[in-house]
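A single structure is presented below for examination.
Only a single protein chain was left out; the remaining protein chains are all shown in position.
The chains carry the letters A and B, assigned in the order they are written, with residues numbered from 1 in each.
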Amino acid sequence: MNYNPTYALVLFFIIAGILYVVFRPTKGWFWIIKNNFRSNEKVVIEDVLKQLYHFESSGNKVDTKTLVQVLNFNNNQIIEVVKKMTINDLIYFEKDVLKLTDAGREYALRIVRIHRLWERYLADKTGFSKEEWHDRAEMMEHKLSHDETNSLAAHLGNPKFDPHGDPIPTITGKVAKVNGVELPLLAVNTVGRITHIEDEPEIIYKQILAENIHMGSLIRVIENNATRIVFLSEGEEFRLAPIVAANLTVAPIEKEVFIEDNIARLSSLKEEETAKIIGISKESRGESRRRLLDLGFVKGANIKIDLTNPLGDPNAYLIKGTSIALRKDQAAKILIKKD
Amino acid sequence: MDTKVKSACETCAHFNADGLKKLGISTENVDFVIALAGNPNTGKSTVFNSLTGLRQHTGNWPGKTVTRAEGGFEYNKQKFKLVDLPGTYSLLSTSEDEAAARDFILFGKPDVTVIVADANRLERNLNLVLQILEITDKAVLCLNLMDEAKRNHIMIDERTLARDLGIPVVPTSARFGQGIPELIHTISEIANGNIVCKPHRIKNVPSNIENAVKTLSSEIEKEFPNVPNSRWIAFRLLEGDTRIINALKSGELV
Partner (left out) sequence: MSNKNIDHILELSNELRWQIGDDFHDNLTEGIYADAAQIVSDTVQVDDSKKRFRLDRQIDKIVTSKTFGFPIMFLILATVLWLTIIGANYPSSLLAQLLLDNIHPALKSFAASISMPWWLDGFLIDGVYLAVAWVIAVMLPPMAIFFPMFTLLEDFGYLPRVAFNLDNLFRKSGAHGKQALTMTMGFGCNAAGIVATRIIDSPRERLIAIITNNFSLCNGRWPTQILIATIFIGAVAPSAFSSLISLLAVIGIAVLGMAFMFGTSWALSKTVLKGQVSTFNLELPPYRPPRFWKTIYTSLIDRTLIVLWRAIVFAAPAGAVIWLISNIYIGNESVAAWTIHSLDGFGFLLGLNGVILLAYIVAIPANEIVIPTILMLTVLVTGIDGGAGAGVMFELDSANATADVLKAGGWTLLTAINLMLFSLLHNPCSTTIYTIYKETKSAKWTAFASIMPVILGFIVTFLVAQIWRIIF
């Protein structure tokens, strides 16, 4: 065999290229083929139930045609499954409109429960980014058994809401109510709290995430017209198109609450400025929230920048006599009032 | 209940330096188990070393100790086993890195818990101190790094602190061996029941939580009359701590 370094190199890159095409994350052939085996009947049934439930709770009516449009499956498969489900008494037709039976609704609630619990789990206990929560929960909702779901719920402390603010159905199928109305319905100068951020459709959700809007923050509307909605929150000004703003639910606060104008995020603190901590945004959850509290980032504590980082992030803050470094994204979740 | 707390000044006269023998790693047939708890980087391992004569690694950064270490010493013919724990900011979290320390303080049933605190940052250290005092009533506060506190012009009224916390307070500079004899003596006094503590209970809790805790802890006491820290268990159950729930089920807590 003749050895030639150039040939060896070329051969190497050919092999590496093939491996890349087959195994690259998510788009690799291997994964695509693997995923195609997954969408079996159970998944379709559960997705149909869930869709019907969502349509029902938003007060919309569905016929088979719309169902086929919104679901991402082969048309024939859906029609097959719908037939089967009527036989099994999960759904029924009222003229053309599809409706859930009681058993069907119960089943749907169970799926919704798993989905939202799993999102809660991802948010509280793992480091997956927000963009990924939904897709991962979509997969998980077909996998967890009844018992697993309940022990997951117990593990999470039986939470009431998922990280977007959607209520998590209880074991018995009780669903709490989300307070508030869509943001575009609020008049200028209304003060309210964000109680829900809709995560579908994805494009809009991604825009909201990019704006860095936090669940649970107080807002004040300062402009509201057909082209844009402008509001203040945590010391920053946000401008959204009405179609994006409609995905935010805000509970207006009736009482004359005192919303302080100089509330800001810790990340906006500058060197030599001092401030007092007002609280931690609801966006910081689970273990990381607890750790911040334990480290002394509690209401009323005085804070200032101790050290700035040569690479810009993280900065070290002087709090209760100690210098503690926090990354910007965490600092953005601590609310302060500058002195 | 006898609530008299002796301060370090009163006790040092009784201290009998000849009674101390460092036992290194031999920890057989001990009379008492002593835990060393505290925030990270407060000098726990340094205290441990000066009591046992061992050389646990110390280092000036939080998180140097990650596994628990054991050693022994003998004082007035009684044998003590000392357990050096990783530092913790709080017992209220469920994070992995603090699990070892949390579990030992809660389930290791030490006879005395020595809480090592940094005198320069008393306020943030008290967060953990007050939590430990909800769990155990046999504790002593070792107010370490006093040399640095002096340099930073921080003055601490130890008598008042001891009265407020309801446990003995011993100022030390472990690195230079200062205050260690007093600490040993106090540990021995508590272990033998000569000093009885009446630990501080967390007061500034909102009333809705306080009520819930009361309801729950009286239920717990009904079920487990001997459990010393029903209030703490109630706190943890309200938080939904699975570790505690399982311990309750398995009877580990009594």
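Everything below uses one rule, namely that contacts are C-beta pairs under 8 Å (C-beta built on N, C-alpha and C of every residue); 3 or more make two chains touch, one makes a residue touch a chain.
This is a predicted model, so every value here is computed, not measured.
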Checklist entry - For the full complex, which residue in A:Val68, A:Leu152, A:Ala251 or A:Ala325 touches the chain that was left out? => result A:Ala325
Checklist entry - For the chain left off this view, which of B:Asp31, B:Asp137 or B:Glu239 is in contact with it? => result B:Glu239
Checklist entry - What is the set of chain A residues that contact the non-displayed chain in the whole complex? => result 3, 5-6, 8-9, 12, 25, 126-129, 132, 157-158, 160, 279-280, 287-296, 298-301, 306-314, 316, 322-327, 330
Checklist entry - Tell me, which residues in chain B touch the chain that this view leaves out? => result 40-41, 55, 57-63, 66-67, 86, 90, 92, 95-98, 120, 122-124, 126-127, 130-131, 148, 152-158, 160-161, 164-165, 175, 200, 202-206, 208-209, 212, 215-216, 219-220, 223-224, 234-235, 237-240, 245, 248-249, 251
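In this text, only the chains that are shown with their structure count from here on.
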Item to check | Separation of mean Cα positions, chain B and chain A [Å, integer] | outcome: 41
Item to check | Complex contact set, residues of chain A against chain B | outcome: 154-158, 287, 290-291, 294-296, 320-322
Next on the checklist: Going by the contact rule set out above, which residues of chain B touch chain A in the complex?
Outcome noted: 89-90, 92-95, 120-121, 123-124, 127, 239-240, 242, 245
